[in-house]
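The complex is shown incomplete by one protein chain, all other protein chains being positioned as in the whole.
Moving on to subunit A:
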């Protein structure tokens, strides 16, 4: 425990954050202008942090690999953002949001952090409305809320199906204001390739200008990493093509511990893969499960006929359909949490019941909803004994109003009309709960080096609830980091400008340049994607929705072998001093090839099933829960924090024991 100090303040959970803020050291406004902060990544977490730090008076340098902060992948979040405003008067409170988040995360998150998250959630909404974020409103002009992800209250604020976009554009506008004031220097089309540590503290980064290829040195008194998750380790995921783990992995190699890499979220409602050329997967909002019923054929023959295109789903009689979620989980049915829904789909498809050519798809059917809504509407409009066509027409209008844009998106991709033919869905990697270990201050194990948003190991434990990612990103950036970083920087007011001509900068720059030189000069035979796809296949098959000791051990050996081959045989066309997307990918895949191994090691170490991490060895053996995931609190109620020691396989495990004082640990049950 000596190394891993979570720095959680003393006192009752409800007062921790307030007391903490009252007591921390502050930086005098006149001194802030002598302090530089680097923020890498400008999504919700990085963008909001950069804007707020600049507004406080620090000099901020922000870095994004895209051509604008507005392109960060936070923009793709659809569903909404949670906040314990209790506008609906349905009994919501900070405690309830805290409780739901810890329970939903299967008791693998740090209580004090999660409580603080719930506490500041309301501020986020105030802030965003003041910024001009056009949240959905009711006819009285007040903010509308919906219930999301199977929780019992309506606390999700939304902006159509584009909540992430609107929140990001809000943070982007706040950044623009500071860029205009000269308080943020924005470096678009730049990628951080290493962090520079001087006398044990983070003092800058090495970045590559992606247009010219120039390698640049940037110094600062503190460095903030906000570069998102590592879902692309699977090659196929709902992440953007450029989403990568390089910044997080580089700081790991320079001393930041990496926590719970095996905690990844596989989202149940994505559009299935159609062929080997597939480059990414598209998520359909989870809200679809509120009205859609999930099924596969009950008979293997029917499944086979569907796979071969000889049968249409609408030709399968009601009694020949297996609504497996409703069958297995009568209490929650189609609304079971993401991890449960994903595994159940995989189980059916593995057993041969998949419904498309690849055998990896299940149906999400709206015909019952259309009928139910149609009948309801007929009643409301006083239509006596309406025809089936009328019921369909009325019901379809309601479904269209609720999910029209999603249906349209589906139709564009799959070329099938989901009002008439059930949608096909399959799970895909979506979010990574694991990430860089941080203490209560969001500081990593390297002084002056912070990590926020999805990039840190976060407040979501082993499973993230819907509409919580946006909340955490903005909480970290707007309301938590700006306080906690001040405490650290109060000791930096006399440091002065950090020089970039130190041996540490020389060395970091040299290693970056050497690696680039290697890539552009290596006379290999295979493209970067060739290796990325192979890695993705290992990860998906052996570290995917369901994991076991044998598979994980194989994965570790296979990834290592693949990495060795990569470093011999990878081929990168083009030069170092120009815009070179293949070179960018090469660096990112090289890091994924190391991270993947640590991921598998972590999954192997955690011989329990919790949240998104399902170990086949750890299931309930009998009783009502037979075959369901079994958590093991006696042995595994800890955060695994890995220390880098030269090779992924040499990593040393440190444990942060989790204490639950305000919540009683319970096994999840959705039966």
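The criterion applied here is as follows: contacts are C-beta pairs under 8 Å (C-beta built on N, C-alpha and C of every residue); 3 or more make two chains touch, one makes a residue touch a chain; residues count from 1.
Please note the rule applied: contacts and distances are computed from a predicted model.
A.B. asks: With one chain of the assembly withheld, which option in "Cytochrome P450", "Transcriptional regulator", "Succinate dehydrogenase" or "Branched-chain amino acid ABC transporter permease" matches that chain's UniProt protein name?
C.D. replies: Missing chain, per its UniProt entry: "Succinate dehydrogenase".
A.B. asks: With the full complex in mind, choose from A:12, A:132 or A:200 the residue touching the hidden chain.
C.D. replies: Looking across A:12, A:132 or A:200, the contact with the absent chain belongs to A:132.
A.B. asks: Just name the one of A:274, A:368 or A:625 that touches the chain not displayed here.
C.D. replies: In the complete complex, the chain left out is touched by residue A:274.
A.B. asks: What residue numbers in subunit A mark contact with the hidden partner chain?
C.D. replies: 48, 51-52, 55, 66-68, 70-73, 75-76, 85, 87, 120, 122-132, 134-143, 159-160, 162, 165-166, 169, 172-174, 176-177, 179-180, 186, 188, 211, 238, 240-242, 274-275, 277-280, 282-283, 409, 412-413, 415, 478-479, 527, 529, 571, 573-574, 578-579, 581-582
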